[in-house]
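Input: one structure, supplied below.
A protein chain is absent from this complex, but the other protein chains hold their places.
The block that comes next holds chain A.
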C-alpha cells in the first residue's frame, strides 16, 4: 500500500495525492516532465518535498530498517557502477540489507541475466541495465514494487515479459506502482490509473472510470493533459 498525501515541491509538484493498493497495478501517467519521477523520488526518500507525506505500508521509506525487503524500486539506469559486474553489484546490495547471497543468483535467473552475471555493468545494453535494475528491486522479495518507466529500452519481447511480470506480481498480492509516458504499454496491464500533468493530479481511478466518456485510455489521457501541446 502506497499513500501519497498532499505532496508539494516548489516548481515541480502541487498538492499531489493518490494511493496504490495491494493486488493491483497502478499506472502513474503523465507527459515527460509532468512530475512522475519527482513524485517517485520523494516517495523513496531520494528528494525532499516541502509539504505532504509519502508513505509505504504506513511508514516513510527511510524509516524501514531493511527497506529492500519492503519496497523494490527501479529508477533510471541500473544503479551499478560501470566497473562492477552485475553479480558484484547485487552482492553488496544484498549484504547491505542482510539478505542471503543465494538470493543474488535467484534474481539474476529471474530476469534472465545469469549468463551475463560476470560482465561489467558499463558494457550492458540499455535493456540489460533495466533487467539488472529490476533484479536489484527484487532482491528482498518485496511486497511493494515502484517502477519508473520500466519498459524504457526494452525490446518487444522484453516489454511482453515485463507486462506478464507486472500482472503476476499483482496477482501474488503485491502493490505495483509504475510510471509511464506511453499509453500503449499500460493498456491491459494497469487496474488503476493516476494521471499527472504539470505537477498536478488531473484524474485518478480505475481504468474504466478514467476512460469513461472517451473511446480509449489514450484519448482520455490526451484530453486531460493536452493543454495546448502542439506538434
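Throughout what follows, contacts are C-beta pairs under 8 Å (C-beta built on N, C-alpha and C of every residue); 3 or more make two chains touch, one makes a residue touch a chain; residues count from 1.
Just so we're on the same page, contacts and distances are computed from a predicted model.
You can't see one chain of this complex, but its UniProt record names it "ABC-2 type transport system permease protein", from the set "ABC-2 type transport system permease protein", "Dihydroorotase", "Sulfurtransferase TusA family protein" or "Glutamyl-tRNA(Gln) amidotransferase subunit A".
Shown as candidates are A:52, A:153 or A:205; the residue that touches the absent chain is A:153. Among A:1, A:95 or A:223, the one in contact with the hidden chain is A:95. When the omitted chain is restored, the residue from A:121, A:144 or A:193 that touches it is A:121. In the full complex, the hidden chain is touched by chain A at residues 41, 44-48, 61-62, 64, 67-68, 73, 75-84, 88-89, 91-93, 95-98, 121-122, 124, 126, 129, 136, 153.
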